[in-house]
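Only one protein chain is missing; all other protein chains are in place.
Now for chain A:
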Amino acid sequence: MEVLVFLIPISLFLGGIGLAAFFWTVKSDQYDDPEGDSQRILSKEYDDHPKE
């Protein structure tokens, strides 16, 4: 059972990374135009860098 000492913090840490990533996506307006974003990937315009 000693392995739990590592496993639990590791699982919490990984989950935390996911949570932080989600926070970042919300804060950086990534859910404002889901339809547009799904279409923009089809255009060659934004291959080098995303639209500002």
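The definition used in the following text is that a contact is a pair of C-beta atoms (placed from the backbone, for glycine too) under 8 Å apart; a residue touches a chain by one contact, two chains touch by 3 or more; residues count from 1.
Keep this in mind: contacts and distances are computed from a predicted model.
Among the names given as "Cu2+-exporting ATPase", "Multicomponent Na+:H+ antiporter subunit B", "ABC transporter" or "Gas vesicle protein A", UniProt records the absent chain under the name "Cu2+-exporting ATPase". If you put the missing chain back, the residues of chain A touching it would be 1, 4, 8, 11-12, 15-16, 18-19, 22-23, 26, 32-36, 39-40, 42-43, 45, 51-52.
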